[in-house]
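Here the complex is missing one protein chain, while the rest keep their positions.
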Amino acid sequence: MNSYRPAADSGLHEACGVFAAYSSQQQDFNAASMAYYGLYALQHRGQEACGIAVASAGAIRCHKDSGLVSEVFNSRELAQYPPGNITVGHVRYGTTGSSERSNAQPIVVRHTRGAMALSHNGNLVNASELRQQLEMNGSIFHSSTDSEIIAHVINQEALHHDIEEAVSRAMPRLHGAYALAIMTESKLIAVRDAHGFRPLCYGRTAEGIYVVASESCALDAVGATFIRDLLPGEILIFDSKGVHTRREHCNSQPHRLCVFEFIYFARPDSIIEGSSVHEARLRAGAFLAQQHPVEADVVIGVPDSGIDAAIGYARASGIPFGNGLLKNKYIGRTFISPTQSDREDKVRIKLNPVPSTIRNKRVVMVDDSIVRGTTCARIVRLLREAGAKEVHMRVSAPPFLYPCFYGTDIDSSESLIAYQHTLEEIRQIIGADSLGYLSLENAQHLAQEIADKHADGGFCTACFSGDYPTATPLETSKIRFE
Amino acid sequence: MNSYRPAADSGLHEACGVFAAYSSQQQDFNAASMAYYGLYALQHRGQEACGIAVASAGAIRCHKDSGLVSEVFNSRELAQYPPGNITVGHVRYGTTGSSERSNAQPIVVRHTRGAMALSHNGNLVNASELRQQLEMNGSIFHSSTDSEIIAHVINQEALHHDIEEAVSRAMPRLHGAYALAIMTESKLIAVRDAHGFRPLCYGRTAEGIYVVASESCALDAVGATFIRDLLPGEILIFDSKGVHTRREHCNSQPHRLCVFEFIYFARPDSIIEGSSVHEARLRAGAFLAQQHPVEADVVIGVPDSGIDAAIGYARASGIPFGNGLLKNKYIGRTFISPTQSDREDKVRIKLNPVPSTIRNKRVVMVDDSIVRGTTCARIVRLLREAGAKEVHMRVSAPPFLYPCFYGTDIDSSESLIAYQHTLEEIRQIIGADSLGYLSLENAQHLAQEIADKHADGGFCTACFSGDYPTATPLETSKIRFE
Amino acid sequence: MNSYRPAADSGLHEACGVFAAYSSQQQDFNAASMAYYGLYALQHRGQEACGIAVASAGAIRCHKDSGLVSEVFNSRELAQYPPGNITVGHVRYGTTGSSERSNAQPIVVRHTRGAMALSHNGNLVNASELRQQLEMNGSIFHSSTDSEIIAHVINQEALHHDIEEAVSRAMPRLHGAYALAIMTESKLIAVRDAHGFRPLCYGRTAEGIYVVASESCALDAVGATFIRDLLPGEILIFDSKGVHTRREHCNSQPHRLCVFEFIYFARPDSIIEGSSVHEARLRAGAFLAQQHPVEADVVIGVPDSGIDAAIGYARASGIPFGNGLLKNKYIGRTFISPTQSDREDKVRIKLNPVPSTIRNKRVVMVDDSIVRGTTCARIVRLLREAGAKEVHMRVSAPPFLYPCFYGTDIDSSESLIAYQHTLEEIRQIIGADSLGYLSLENAQHLAQEIADKHADGGFCTACFSGDYPTATPLETSKIRFE
Partner (left out) sequence: MNSYRPAADSGLHEACGVFAAYSSQQQDFNAASMAYYGLYALQHRGQEACGIAVASAGAIRCHKDSGLVSEVFNSRELAQYPPGNITVGHVRYGTTGSSERSNAQPIVVRHTRGAMALSHNGNLVNASELRQQLEMNGSIFHSSTDSEIIAHVINQEALHHDIEEAVSRAMPRLHGAYALAIMTESKLIAVRDAHGFRPLCYGRTAEGIYVVASESCALDAVGATFIRDLLPGEILIFDSKGVHTRREHCNSQPHRLCVFEFIYFARPDSIIEGSSVHEARLRAGAFLAQQHPVEADVVIGVPDSGIDAAIGYARASGIPFGNGLLKNKYIGRTFISPTQSDREDKVRIKLNPVPSTIRNKRVVMVDDSIVRGTTCARIVRLLREAGAKEVHMRVSAPPFLYPCFYGTDIDSSESLIAYQHTLEEIRQIIGADSLGYLSLENAQHLAQEIADKHADGGFCTACFSGDYPTATPLETSKIRFE
């Protein structure tokens, strides 16, 4: 437990998706194809880059690149994978740019025990210290990811231990958030850090193939039946002997699942720790309605992220839910943004108000966050131009006041509007008639409700509360390494 | 007026979008860029192909190809257009395939009076007869589109008349549906057929640029203020003298706006003939609720087309609206469909149920149509697997029984499930507990409500009723011309 | 016969390649694939655009686009062609630019007798007049090519005659140069204009497939044995009854084969009118050696076009041939040219001198033409920097003084260096120690030698002599039609 120290922002947060599968029989298992569909279902967790590694007959084939799953992989690329019995895949969040290709995952490395492929979701808080130690010891790095550091630490332990033991011994050295899928030529190992910051679950298909994924929606996509979430600190090994678990690190830390998975990251159809993401968002909307009631004629959500909470707000308040903002679904990577002079209209191209829902109405508009406030201000203006009499903004999460060090892109306090401005100032900036955030208290109630469903859970709410479950990074790497 | 004769299906229906703009001053008007954003807003009307033509200093530059607006045009392509004062653009509906490139629009032709570019939305019913006459007279054709026939007919008249008169004289020879934007080197001419089958409206930007579009949402996208719909049969001319109208063909036919524009084609934020598309869909849902009430726990829509009617059903019935099906938004052109053996799961990749909305619930599921029934059956099965106790399907349009000859892809009766099967058979095919379509009567009520808002309107409901406002095609071209 | 009038340059010259094939049996004949390899062998005749049309079961499928054969067609594209028994293809010369796509060939048109695809090499001299007449009669045009005019003229005749008769009746109306391959659903018709400006030959494969091509190298490429050149004015028809010829237009005009085909256009391994292109170039070099002897140490050719004549010069003069300029063969479409400031070095990137061939040597450098002189001047400078003591430039053709109206890109006199400058001025511009062109007299000797081999031939040398075999265009279309 540790409170926030302002200077400590590493600037390299990430939210990613992990997928893996293990079949005891190689023949007829098109591992790469299954990974393709699995990653496709996890695409919302990362659109920057993706990759798939397949182990086949003692060799590992890996392809990864910047872009969406459907951009990086085509039929010809998938056809180049041999049939294999193990696969790990990854989708990566971040800004676009080909320079980032070297940061794509899975990472494939070769060491004295053989080859290993690794997919990672999360962020270490002691990355700088580990990297320095490793470099002093002669290690060299090809990327700027925490994930490569994890590979080095595991490899150091693997010099003297088998891979399972090496993973177990590496864990206490790795501080922070990590959900991992690690593949050797013959085993698949899934790992969740002792706080359980990031979700990781597994299931099984009718044919007996085991599937590991960040979210249950990826199990659904490949026809696997959910078995359970990994426990915080658990190591799960899939090999020719079957599935076995190692729990020596379980219960070493309090459970601190990222509350933002429910509020923002995860897909509504996923079940995490026994709770429906969709339901959590409906509940957030309902809490908002209790907390910030208003006389209004229609409740609308900002697509896509605000829709569920808007439905929840509407149900709890009795105000009808309406389809008030239309999103153009044809926007693609190659869409040309208007030039500077036309920029004001940009939001008009992606998002257009539905006048008949809005005109002469008092509108409650629900979204899941306000980051810099500019997009929000434009939407409010659009609604007024479309004839809204009043616009009441409701945000289905508490204000972000503290950066996240556990694998999300919630940035340094300095760039967070809520850190810089009072509630009234924000209201004026976005031009709304009223503004209400979900209170931290209600966010914790929400977490509590969810937690009640699983035995002894707890949540990380550091980005709202500053109450960090771990030590935070001491210093940050100043030199960008592209 | 004419009832349906079974053999008469041309097989080449289309629904398209038309965009055009006219500026009295050439300098600083980036006509191609405005067309880009305008067509982008009309992309829902056609994803097969698109094109933009710009008139500049007596020459016409046109680029068109198969693909989405954002695929066919990139910055380099747009930069190749000179500044020009007139532009016409087009988005085309249809199946993919490079062979179709020759059917892309605008059509640019050169004749004795100069050059002309033409964009067309609709279908002629006397295309075969006109083509035969023209061919007998020595005309040759480069495509299989009705639109090229229109260009020929106008050109024939233009041999002896100026272009405005030529367009007027061509109109009585063209039977069926056509909304046209025609550009010469110096004029923009917008035309709507005398029945007014397809919508066409115009507006004006603050800078005085006139904009013509199939739907008002495209005016919004380029910052133009809606002025009005063209009248059925109206010819509107934009040139250096300003805007003037010719109405000699107005009121020559009863108004027959396609009711399906409201139910299916148009974007919810568009206003057509003074009525909101979104509101019409809410009303369709409300009529459905009156007509086919059911005891249930939640109303869900099939995304994206069924959402609005589902909200309308929910409001009218008092049953809560829920987010019950999640659509994966990352699907792209290059997405690899599962192989035959995995095909069953395909719908799982694009659409996944949200279990917490569905489980142990009696679900009303609303969509706007049932075509062959297979997709529908899969969705019902998915809902049941996700725990739905009951699934009640509601369709926000009457059953299609008759093909459309006026520019939609409602196909020959033989392939329409409602023509082949009784209601009960369809219910069994899709596996729902109950099934209800919007009645033809209520569709007409809906149309009436909308029609009340504009003076003396009427609607075409031929696809439901078989009551065709024109003679239907006598024979069809047997030889495919690729 | 007509001498040159300065104002008359249409500005739209072209040199193209035509390929076609006919099989009496459809099964197992992959017509598109044969056209692919045939056009590939003709790629030197045109790199701007290309296309292939295949007739199959009464329908014609055509794909064409800007780019090289290997760029426009990939396996997937070829696989979309049905097996068919007739094919016509085309490669087009010109500048790059997607706006030119509408000028790509084959042209496919539909008229009252059915569909027709047409590939054309050459230029009409009465294009403007024909176009005007056709437009007055109601025809509309989709491109700015002469080829579309030809299609219209044939179509006019086809209204009252069968296709063979229509082609024959069209010929006297078409003045100028045309080698044509015309395909209907059931016939292939090859045509050569009465002067025989452009080459066209045919052959037959072991399986009995007839092949028509601009040059014999394309017959070689698809395994066909050369039969003979078409006669000037001949119409050759391939259909289910076999091959038959119509010669009513033969001998109506003196034979005027373009001498530049031998000097420049054709591939060295082609045989035209019984003479080897390669041998003609060796002879040009030998004539040059007689005409402009010089004391020197090495003869080099500018790759690729000057190599053959350089070998001829070397043999005739006894001066050793050397490899003095190296061409970088990896240059591709996407190669980035140096920016303006680096432009001087551009020739260094594509062409580098081989110092050991050059240093301290008196060099004879042979090329086939000097157009604007700038490239030539750079090469001379490069050779001097590499240590050449003297550089003697020899050009294996006479100076261009007159534009060509028969399908090459020899431009208006104003832009031809030899029209603007004296020999001595040109020598100074390019910086050579001496300069010698092939004399018009020797060019005619060369032509005579070739002509001796075939009965009563003659050559067009208008670009050197101004002696045009036909009337030249009276006026030119001022309005660019993109």
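Order of writing sets the labels: A, B and C. Residues in every chain begin at 1.
The criterion applied here is as follows: a contact is a pair of C-beta atoms (placed from the backbone, for glycine too) under 8 Å apart; a residue touches a chain by one contact, two chains touch by 3 or more.
Fair warning: this is a prediction, and the values are worked out from it, not measured in the lab.
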Quiz prompt | Touching partners, among the displayed chains, of the absent chain | solution = A, C
Exercise. Tell me which residue among A:Ser24, A:Ser102 or A:Gln253 touches the hidden chain in the full complex.
Key: A:Ser102
Quiz item: Among C:Pro254, C:Pro293, C:Pro355 or C:Gly373, which residue is in contact with the omitted chain in the full complex?
Solution: C:Pro355
Quiz item: In the complete assembly, which of C:Ala221, C:Val302 or C:Leu438 touches the absent chain?
Solution: C:Ala221
Practice problem: State which residues belonging to subunit A touch the missing partner chain. | Solution: 58-63, 77, 80, 97-99, 101-102, 107-112, 115, 132, 135-142, 144, 151-152, 155-156, 159, 479-482
Self-check item: Interface with the undisplayed chain - residues on subunit C
Solution: 33, 36-37, 40-41, 43-44, 47, 68-71, 73-75, 78, 217, 220-221, 223, 267-269, 271, 276, 278-279, 282, 304, 307-308, 311, 314-315, 320-323, 326, 328-332, 334-336, 338, 345, 348-349, 352-357
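To be clear about the criterion, only the chains that are shown with their structure count from here on.
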Quiz item: Which groups of chains are still linked by touch once subunit B is set aside?
Solution: A | C
Quiz prompt | Same or different residue numbers at the subunit A/subunit B copy interface, by half rule | solution = same
Practice problem: Indicate the whole-number Å distance between the mean C-alpha point of subunit A and the mean C-alpha point of subunit C. | Solution: 60
Quiz item: How many angstrom lie between the CA centroids of subunit B and subunit C, rounded to a whole number?
Solution: 47
Quiz item: Taking each residue of subunit A in turn, which ones touch at least two of the other chains?
Solution: none
